[in-house]
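After the structure tokens below, expect a handful of questions from me.
In this view, the complex is presented without one of its protein chains, the others remaining in place.
Order of writing sets the chain letters: A and B. Residues in each chain are counted from 1.
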Amino acid sequence: MRGRAGPVRAISNFKRRTLGLAALVAALPAVACAGDGTSFLEPAGPIAALQKFHLIQITLISLIVVLPVLVLVPLLAWRYRASNTSARYMPDWDFSHALEYVMWLVPVAVVAVLSVYLWIDTHKLDPYKQIASAQKPLQVEVVGLDWKWLFIYPEFHIATVGQMAFPKDRPVALKLTSDTVMQSFMVSALGGQIYDMPGMVTKLNLQADRVGSFHGVNTQFTGDGFQDQTFTAMSMTNKDFDAWVAKVQKDGIALNEASYRVLGHRSTPDQVHATLGTPQMPQQVVYFNDVPSGFFNKVVMKYTSGKAIPATRQPGAVAYGQAPVGE
Amino acid sequence: MTLTDWNPILGRLTLQSLDPLKAVFDPTVNNFIASGAADAVVVGALLGVVLMTKYRLWKPLWNNWLTTVDHKRIGVMYIVLALVMLVRGVVEAVLMRAQQADGLHGGFLSADHFAQLFSTHGTIMIFFMAMPFLTGLINIVVPLQIGARDVSFPMLNSVSLGLTVAGAALVMISLVLGDFSTGGWTGYPPYTEAAFQPGVGPDYWIWSLGIAGLGSTLTGLNFIVTIYKERAPGMKFMHMPMFTWTALCTAILLVFAMPPLTVCAVMLALDRYAGFHFFTNALGGNMMNFANMLWLFGHPEVYILILPAFGVFSEIVSTFSGKRIYGYASLVLATMCIAVLSFTVWLHHFFTMGQDADVNAAFGIATMLIGIPTGVKIFDWLATIYRGRLQFTVPMVYMLSFMMLFVIGGLTGIILANPTVDFQVHNTLFLVAHFHNMLIPGLLFGMLAGYNYWFPKVFGFRLNEKWGHVSAYSWTIGFVLAFFPLYAVGLMGMTRRTVSYTNPAFQPWFQIALAGGFFVLFALFSMGMQLYVSIRDRDLLEAGADDPWNARTLEWATPSPVPAYNFAIVPTVDSRDAYAMAKASGAAYMSPARFNNIHLPGKTSLGVVTAVGGTALGFGLVWHMWWLAILSLVLVVAAFLARTFTEDEGVTIPSGIARRDFDAWMKRIRPEGWSDDTAPEMPGLETAQPMEHAE
Partner (left out) sequence: MKTENASSREAYLHDLRGYQTGLLLAVLLTVVPFGLVAWGGLSYVTAMSVVAVLAIVQIVVHVRYFLHVDLSPERRDDLHLILFSALLLAIMVAGSIWILVNLQTRMMMPM
């Protein structure tokens, strides 16, 4: 006794699946309206724009192999359904040289083309690669903490939590490390992500080609406050950027051992603003001035010095700060 | 962890560890859910004990199931474990969907609970649902398909099951005592190091995976040897059915891929327990080494998960198209290519860790290369349907859904293989949607199709088709609704493993995804109904269960349910599709001249000892109850040593029993008017067209 699915079920099966796929395609425009500044689907810089282009290019080329399957499955299943006795039945036909050539060589060709693009584009968009520009890059050093980002501008001896401002049309050269656990830094509207890890320095190069505010996140899970480890990346005109630097220098507090120890606790930008912030600083943001040179390097070298770091002195650890000061 | 929290007998177990009491200490919605889950486990276990005692099932359970070395029964137990854990995994998934549907307003789950949910969900679905399911199918089917009486190492087979059960038990216990890891199923340090997670969570993760992983490695060994050594006379490699080929490649992958996982888990354990510095921040630790080792395991692992499903689909498309499988040699070659290539791509799981463009591009190209043999397989299956006679049975419905949905997952895989785009979508819900797109239509539909396909062979009655169709459609709709929105939301910038979000544009997508979750719950319910109705109507469904699908391979050349010795006479084989050939020539209905006594290996309690001992060892290590860990280890080792001193006399099946079973079976399947004097050239059951040859 065989299954009784028959033609009626077969039709509803195909209808349903085709409808589902059609719905997905129809929904694509809605995806693009993601909300300003959160996604590379609305790129705000050259890197993100290239990444969006790659996404579309790869998808279209791959469809050469994917679309035939999506068409052939319902077509063949319908035509060769058991009740359709007019279709030829060849139970022992199991090989065709021509078909073998097509089956193997078409995917090989598609992958070969994609591979060439992949090789070239991966080299073009290496995160460590400086963005070609007439202007000198703005150096920003990023320290990932639980659950906030600290941005240090060594040139100006300022730092911020929760906000990274920079001039538009000028490359931003980031050096990243973490002072807690493995994290991943991303401003999707501008470019891709890079991991930041304790004792190590990674690099990322970004650039915005318009003024705006963009959403920055950590994508590597770090605990209870992970979803709050966000910040705003703001690209501005040169004039506005200079004004911003001046404001931070004026309104900032000192970044020293005491204030950094507050940052080292497991807390969100909101909580840090509540502890360290002043009314002159925006919500969820803290400004620091008087940042000593080499602050970033000191954070990195903590882990490569060959000395042990007890849990009481490890930012992000459960026991952090539980020992009396000075220990 | 301070010394004051530890006592020599209870280790670090305290009253706070009791999860049923969470709602008592702090009554929030979140804690009611947590305590409810804990209570469900306790009540479920007690209910099980009560029912077993009431219906006097302990003795039969021990004699017929727990101590058996029969590969078919071991396979059934694996699948029972998988189905039970599937229920838990789906419930966790629906909880997460519900949380994210409400995530714009913070939801109802605490961040910590959510993190445990995504960690247990991944761990359970991969190690305690998918692996046992495929191991179970391979156990049941492969020895039968190669015409063997059992696997090469029957006792080891039982021990492998025991190790898997021990791991699953630890994960279930984590619902009642203490908390599971919040570091995801991948458990990356330094987040999972003692400084950041001093509690029991990561230890549960380490030991449940570590112990179960040993079982999987041994299964791999067992099946490589079995397929090499136990094939019926005349069955060359190129005569083996496709499911056996994929099982062989899966077994090879298991042997090579599991050790890196065991090693990095043990290294993490040494960091946590003995103050080592393999992956710590300071003193020379290298967390990138963990990622490298985990994915050396993790990538072949996903091919371990998918290859058996591909094997199932090969069998199904051939049987339900009424045709020889198209392109057998290509399929074999493609399977071998996939197996080897699966070891060359692991870096694509951490493109964003900081390697240079040469490394990233090399691994990206290798990743796309695997798409080629996978595509060939799909085309081969389509060519099998071409000029076939397709029957829309439940397994075939799963297969048609699989073919369409899996290529979409393949497309997103090619997208992810490109480092430039991966830099954007890594660790977003786009990635989550991609791998579920491979695992659900791929692995899960393959397993469910195999379950529906081989159920009659194992139990002697067919499954109800109507509820089977309902569950297949519900799974398909549920999957599409639950995961396609995640592609959208991932592209829009939503990170994975996030308990809440602030972008209102995400919410409608999550609401659709939650609807999908409800369809999946209904699919599970339908599977339960299918089983209930089938058992209720089993007398009606017994007809034709020996060979309900007019199938082609040797496992069908047996009565249903299959007797302990599999084949009364070990078959001689000289072609592929051995049973189809035998039916066509009439050899399938001939009685042998004589029957011999059949000798089978005896039962063993070592599987149970391993399960109990393994659970106790893991539990002791997690809770720092050193006496328990040492004692259980010593007892398990002693049990194995004791076995080396015993002679296994085994069991002898008298030839009369074999003859009686054979005759009863022949009576059911012989065509009308058969007699033993009939010439061997008599046509078989099919009323097919005359044979046509390849163009």
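The definition used in the following text is that contacts are C-beta pairs under 8 Å (C-beta built on N, C-alpha and C of every residue); 3 or more make two chains touch, one makes a residue touch a chain.
As the structure is a prediction and not an experimental result, all values here were calculated from the model.
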item: Per the touch definition above, residue among A:Ser96, A:Ser213, A:Asn297 or A:Thr312 touching the missing chain; value: A:Asn297
item: Contacting the left-out chain in the complete assembly, out of B:Ala194, B:Leu296 or B:Ile669; value: B:Leu296
item: Contact with the hidden chain (one of B:Trp62, B:Phe256, B:Phe518 or B:Phe640); value: B:Phe256
item: Residue among B:Trp65, B:Phe343, B:Phe435 or B:Phe518 that touches the chain left out of view; value: B:Phe343
item: Residue of A:Met200, A:Val272 or A:Ala317 touching the missing chain in the full complex; value: A:Met200
item: Interface with the undisplayed chain - residues on chain A; value: 128, 175, 197, 200-203, 297, 300-301
item: Missing-partner contacts on chain B, residue numbers; value: 228, 252, 256, 260, 286, 288-289, 292-293, 296, 340, 343-344, 346-347, 353-356, 358-359
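Here is the rule we go by: only the chains that are shown with their structure count from here on.
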item: Residues on chain A engaged by chain B in the complex (per definition of touch); value: 1-6, 9-10, 13, 16-17, 20-21, 24, 27-28, 30-31, 33-35, 38-41, 48, 50-51, 54-55, 58-59, 62-63, 65-66, 69-70, 72-74, 76-77, 80-82, 87-96, 99-100, 103-104, 107-108, 111, 114-115, 118-119, 121-128, 180-182, 184, 186, 188, 191-195, 197-200, 202, 215, 217-227, 230, 302-309, 311, 314, 316-319
item: Residues of chain B touching chain A in the complex; value: 110-112, 115, 182-184, 188-191, 194-198, 281-283, 287-288, 321-330, 350, 352-354, 356-358, 360-361, 364-365, 368-369, 371-372, 375-376, 378-380, 382-394, 396-397, 400-401, 403-404, 407-408, 410-411, 414-415, 417-424, 426-428, 462, 465, 469, 473, 476-477, 480, 484, 488, 491-493, 495-505, 543-544, 548-549, 688-689, 691-695
